[in-house]
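Excluded from the complex is one protein chain; the other protein chains are retained at their positions.
Just so it is clear, A, B and C label the chains in written order, and each chain counts residues from 1 on its own.
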Amino acid sequence: MSTRLQKGGRLIDRSRALEFSFNGKRLMGFQGDTLASALLANDQMLLGRSFKYHRPRGLVASGAEEPNALVNLGTGARHEPNQRTTTTELFAGATATSQNHWPSLEFDLGAVNSWFARFLPGGFYYKTFIHPRFAWKHIFEPIIRQSAGLGKAPREKDADRYEQAYAFCDVLVAGGGIAGLQAALAAAGEGARVILLEQAPVWGGRAPVDGDVIDGQPAETWVKATIEALGKMGNVTLKTRCMVAGVYDHGYVLAEERVADHTPGDGRPKKRLWRIRATRIVAATGAIERPLSFAGNDIPGVMLASAVRDYVTNWAVSPGDRTVVVTNNDDAYRTALALREAGLSVPCIIDARSNADGPLPQRARALGIRVETGKAIAWVKGGKRVTGVALCLQAGEGAPLEEIGCDAVAMSGGWSPVVHLWSHCGGKLTWDAAQAMFRPDATRPPTSHDGQALVFAAGAANGALTAAEALADAARAGASAFGKQPGPHAQAAVSIEAPLEPVWIMPQGAGPGLKMKMWLDPQNDVKVSDVQLAAREGYESVEHTKRYTTLGMATDQGKLSNINGLAVLAGALNTEIPNVGTTTFRPPYAPVTIGALAGESRGDIFQPLRRSPIHGWHETHNAHFEPVGLWRRPYCFPVGGETHQQAVNREILAVRSGVGMLDASTLGKLIVKGPDAGRFLDMLYTNVMSTLPVGKCRYGLMCNEQGFLSDDGVVVRLSEDTWLCHTTTGGADRIHAHMEDWLQCEWWDWQVYVANVTEQYAQIAVAGPRARQLLERLGGMDVGKDSLPFMTHAEGTLGNFPVRVYRISFSGELSYEIAVPASLGLALWERLIEAGRDLGVIPYGTEAMHVMRAEKGFIMIGDETDGTVIPQDLNLDWAISRKKADYLGKRGQERTHLASPDRWKLAGFETLDGSVIPDGAYIIAPGVNDNGQRNTQGRVTSTYYSPTLKKGIAMGLIRGGLKRMGEVVEFNTVSGGTVRARVVDPVFYDKEGEKQNV
Amino acid sequence: MSEPVSALGHASFDGFARIREIGPLGMLTLRARPDVAGLTAALAAIGVTRPEPRRMALTGERGCGWMSPDEYLVILPYDEANAAMAALSQQLSGEHHLVANVSDARAVFRIEGAKATQVLAKLMPVDFATLAPGELRRSRAAQTAAAIWAEGDGFTLVCFRSVAQYMMGLLSHSAMPGSELF
Amino acid sequence: MKRYSVFAIAREAMNHHLGWERAWASPAPRNSYDAIIVGAGGHGLATAYYLGKNHGITNVAILEKGWLGGGNTGRNTTIIRSNYLQDASAAIYDKSLQLYENLSQDLNYNVMFSPRGLLMLAQTHHEVRGYLRTVHANMLQGVSTEFIGPAKVKELVPIINIDGPRYPVLGALYQARGGTGRHDAVAWGYARGCSAMGMHIIQNCEVRGVRQENGVVTGVETTKGFIGCKKLGLVVAGHSGQLAEMAGFRLPIEAVALQALVSEPIKPCLDVVVMANTVHGYISQSDKGEMVIGGGTDGFNNFTQRGSFHHIEETLRALVETFPVISRLKMLRQWGGIVDMTGDRSPLISKTPLGNCFINCGWGTGGFKAIPGSGWAMAELMAKGEPGPLAAEFSMWRFKEGRFIDESVAAGVAH
Partner (left out) sequence: MLTLECPYCGVMAEETELAPGGEAHLKRVGPGSTPEEFEAYMFARKNPKGVHFERWRHAYGCGKWFLAARCTATLEVFGTYPAQCSAPPQALQDKIRARRPDWKGF
């Protein structure tokens, strides 16, 4: 039975009781408890079920390495699956439920899997469910999927908020144990800017639990004083509850701070993701105790020795009344001593070593604890809880010598340094045979941008396991990380410990029956026998073994299981552990909440939403928006109960017969100026821009070096040495960057400056036969036919607004585009709407614009082009200068495939029945190709219902282009039929341009 | 003519720091190489000091920021921008340069209070501890471009006008009471 | 080779599974082979397998510098689909999908091909048009796919946020035959198949040089010594540039990091594969319960198998917005692979300037789904010395001619 002890508990505050619930049961804990310690205090040893066999699972550990004790925490919009109880601070009202069972934790039907365990060894699914073919999809996989996963998926949108923050430092110290503290002192003392992060809510790590004595004081006192001293230094930042999740290239460090995890709903961000740029990193992340592999080591009640000690010392919880300790090292004796000190019974210490005569074993014996050396656990007895162990010889095959009754087992197989942060960026490890551990190889560190070591391991994380060694090591690491020699450091009382003896299988000669019950990875149910099977079948690389058995792929990422797994693999392959090597350590160190990784970018600030100066007006006038890059542009402005299609049709007819206004502010506007500007534009555009007279506008095309059309727009000559280039909405930044690229990297001796003034101006297109009339109502500049003819521009005022007016048209109507400073854009727009009320002026959206330009046969970047189309394909040869020796794209267009006469070229299409050709349809050609695919000879690129012409119109590409005029071709449709259409001139409306030129 | 309006009409938010949208400010982009003759004088003629690289030289309501080796950002009262632009062009005529009025292309924010830095540290990959007095830092705030400098009891932040609302959202989210970093 | 079946398992269970034989052998290399494949990724192994199976060439070695399947084949998000736009792509990817549909049976190894359906969300009108184009093209290419409306999307993906607000879902390109597969098993299954035909899979054997005489390949220098060959296939994905350099030519290839991540496992809540290209994210839930999520590519050359973290953040932002319920899940592990990107983002299955030396690479971010089809086509190319129809368009000379196979045009990405 596990209970709360009457006395003690260095981390709990007994004056502050907290109520919480587990599987609906109301339980009590104390401030300072973890969910795990509180559950254990309430005798809740059984906490979950394993992944594959649904075996009962209880606590094994007391920290981030815990593989079993995961729960669903919280409800509704605060439900969080797979929450690790050992790192969850208890708070009042916490609700937890256990995972992966049905119907209940105590009685789980899924546990039948366990009876069939021998039929379900590692990788069994690769060998079966093969026949019959349909069965995998329809029977087997659904069944496997049903049993997938641990926690329940949340159903509601997250109620919490998250944020991120940047920080910078010279030395980042990960881990606030004594090594981390000492390293921080060493670096900060030399003047380094230090950030010290500890994942737990308290400082000090293991030392206070282990009773270390530092500088003559209890470790706890030293820790407190050191934190105070560090806190007073201006160059040190301290944070608890902040887990260093990953170390990335060039010293980028990711850390997750639990801000309001333990105070849910208090309005603070649940978590904060720190993105820290550290020049150097000290990994003082401690070591993790290793389990031992004996049969039944997965039964609830079998725990790490250090965890048992933690529960007793930190939270005054006894995991059991009678605890057997099993070990291969001296450290575990501390657990026996701690248990005895708390008044609990330790029936036996089973030590696999033949001798145990160091000070710690002697103290244990002196207390009258039975110590059995050279012995092992043959198997653990119990189902949902340990009831006893069978003692045997370590050297034998597991013949039981005796049964010892107990309700908990504290096991220790030695320690593994936490080398994750060292390894994330490529730091290499070395096998320390004496301590039977992989530890950082200081000669092969991860390196940073300067090629120098990025990470320095310190303390237990570096294999310096005793407090005395850890402090010395940390002082060295802290100083070296700042490029200094180590100074004096704190001294710990030396504790003498005999060396451990590696024990990978207990007992050594265990047969297959026992090995099938020795768990390596208790969450994923990987056993010693599975690893041996993998080796036998040729999955010899440790990476194959991992993937074949799923060893170490569970939510704890093998923090407990990996080393034992490697050792077993090495044994099976008859080689040494270092030859097997480890699998790759990947971030994060422990799982990080996805919401925190998304940070603030949710809802309104998910992405920048670019708004034109007139955007608000559109919103209040019922615009239906469409995303165009990061902008949202009005697609149409439905009135009353109109559908979008109806609105679009109405808008088009209104423009064609009266006047309409389009917010064209999003068009790119680039000023290009300088003595070489003309020459530059001649290289950029396919046509000649240097000859454009001042005051005139010219449509231009831009290609990339490959020759493909990339953007178009009207170029305006503002003055002798200044041009203004309009780009598409999506093109503004891209083309600006493109221009800078060529100016800076290729023609850097040309004198040209470019300025992106896209956002300086609101731009309003006023189009339709009454456009001029509308402008004239505002008064100001002369916008008459002769003073401002088609394809010219002028500056002046309209209704006192300072404007530049361009006589350009994308709709084919009499049209003006008016540029006005952005801060006046809305006012001008409203003035025009007001002044045009009796002219029937309407706002129109992008879709009306698209249809009108299609009626005119104007191409649209992104519709007629797709990155593989050259201007020649679109019959735009008139806009390609043949005189120029060079322009971007010219050489590319000369390549055989681009110069081929067989290319698909632009034409218009009209269905024979007046219907609209489906979007995306292809023009069928006779026969099939070598791969049996139906041949094609073209495709539609723009297809609309034209309300002006009251029929479907389309543009498309067809082999032969306009040469095929008059022919009838067939487009395919998704229903399987075809649509017959005639090849026609792509200009459907006002071919002579009489409407736009008036 | 109507009065020019700033992007957000002077929206503000009071969190652990105070966020205000201000402006519109007069702003000119000047492109010219550092060795252009008369550059310093031309800037002086419109009342601003030519800045050192990466600095914002402030003088009262006016300022001039170093944006790149051949780009400056001139700040002055909104109404004076056009005149100043003309004056600069005049002064630099004959030299290769470009001046553009970008007053309306920008939104300007003030982030004020003892913890103003923390608001920005949540958004910008900038080491504020090493930001020198008068330093103009061009960088990124979350997903959009921004330039900042310390001024008075806080910072001035300039971004593109179209993303003003996004910026306001970011700054308010970051300044939310209770979310102080330290 | 002992056949795998439920009976075999039952039999072995009685014997504590002590009787299983090796899935593939680990022989020492011979002096020379009829054909050498460099790279024991999915494409290399499949090439070897079909060289044997379709063309009777079994005196083959597959040389792998690390562990087989440890390249991109072992680290991808396992998306399988064939609804590509361009004829050449649709042909080879659909061939591949057809082979996947029978692969477990063919290999007698369950590769867990899971045709659970795949959706590519359309969140702009432009994307809608692009996907409609793909649907029309696919009809003529004999590739099944359809465009579905938002209601159907919501029905297939209950956890999706269909209304935006930022990018409402306007529909999706849906391929019911698409889905996922167990990536490692694909490599292992082919390896077992190759080994059973007597081919040599030689791991921990890095090719360091290519030997040639009179413009024709004669063998390779490796960390296990020189090994001669009559024909050489370079199938090394991200390392193609290095191998090409050894063979004396240069490729239109850049190696960049592409990342992926998995969440902790949760009970099933996402039964299809979803790709959201407007916001850049794709996601599926594995049979074990983790959300398998793909990130973006770096823009710079990199061989570290680590990418830049901001791509992970961008992807997760996009997915949290699209699937708000994943916000409280946790990222369990992230990793990177080095993908080989060509000038048009389509692969090369090609002869090379070096005689009897062939290359298969450039699958970039999307070649897991192509493994069977690519192996099939590459085997034909190597066996006959000339490409068959599946490979014809994928020659490395297409760039010179400007004959691109550009898949990005239809608003899509390549995964």
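We take it that contacts are C-beta pairs under 8 Å (C-beta built on N, C-alpha and C of every residue); 3 or more make two chains touch, one makes a residue touch a chain.
For clarity, every value in this text was computed on a predicted model and none was experimentally measured.
Note on the chain not shown: across the whole complex it touches A, B, C. Of the listed positions A:Tyr162, A:Tyr252, A:Trp274 or A:Phe482, the one in contact with the omitted chain in the full complex is A:Tyr252. Check A:Asp266, A:Glu397 or A:Glu705 against the missing chain and you find that the one touching it is A:Glu705.
Contact with the omitted chain, checked across C:Asn110, C:Ser263 or C:Asn302, is made by C:Asn302.
Across C:Glu254, C:Glu380 or C:Glu407, the single residue that touches the chain missing here is C:Glu254. Listed by residue number, the positions of chain C touching the unshown chain are 239, 241-242, 250-255, 298-304, 308-310, 343, 399-401.
The missing chain lies against chain B, touching residues 53-54, 67-69, 71, 125, 137-140, 145. Contacts to the hidden chain, counted on chain A, fall at residues 248-252, 277, 426, 447-451, 705-706, 737, 740-741, 744-746, 748, 885-886, 890-892, 894-896.
The rule is simple: only the chains that are shown with their structure count from here on.
As a whole-number value, the distance joining the C-alpha centres of chain A and chain C reads 22 Å.
The residues of chain A that reach two or more other chains are 275, 601, 607, 609, listed in rising order.
Interface residues of chain B facing chain A in the complex, by the touch rule stated above, are 1-2, 4-7, 24, 29, 31, 70, 96-98, 100-106, 118, 121-122, 124-127, 129-130, 142-144, 160-166, 169-170, 173-174, 176-179, 181-182. Within the complex formed with chain A, the residues of chain C that make contact are 4-6, 8-10, 13, 16-18, 20-26, 66-67, 69-70, 74, 87-88, 90-91, 101-102, 104-105, 108-110, 112-115, 123-126, 128-137, 139-142, 146-147, 159, 166-167, 182, 184-185, 188-189, 203, 263-269, 271, 278-279, 285-289, 304, 306, 308-309, 312-313, 316-317, 319-321, 324-335, 389-390, 392, 398, 400-404, 406, 408-410.
In the complex of the two chains, the chain A residues touching chain C come out as 51, 78-82, 118-119, 121, 124-131, 133, 136-137, 141, 144-146, 148-158, 160, 246, 248-249, 252, 254, 275, 425-426, 512-513, 516, 529, 533, 536-541, 543-544, 547-548, 550, 555, 557, 584, 586-588, 591-595, 597-599, 601-602, 606-607, 609, 626-628, 635, 706-707, 862-863, 866-868, 892, 895-898, 918-922, 924, 929-934, 936, 939, 972-974, 976.
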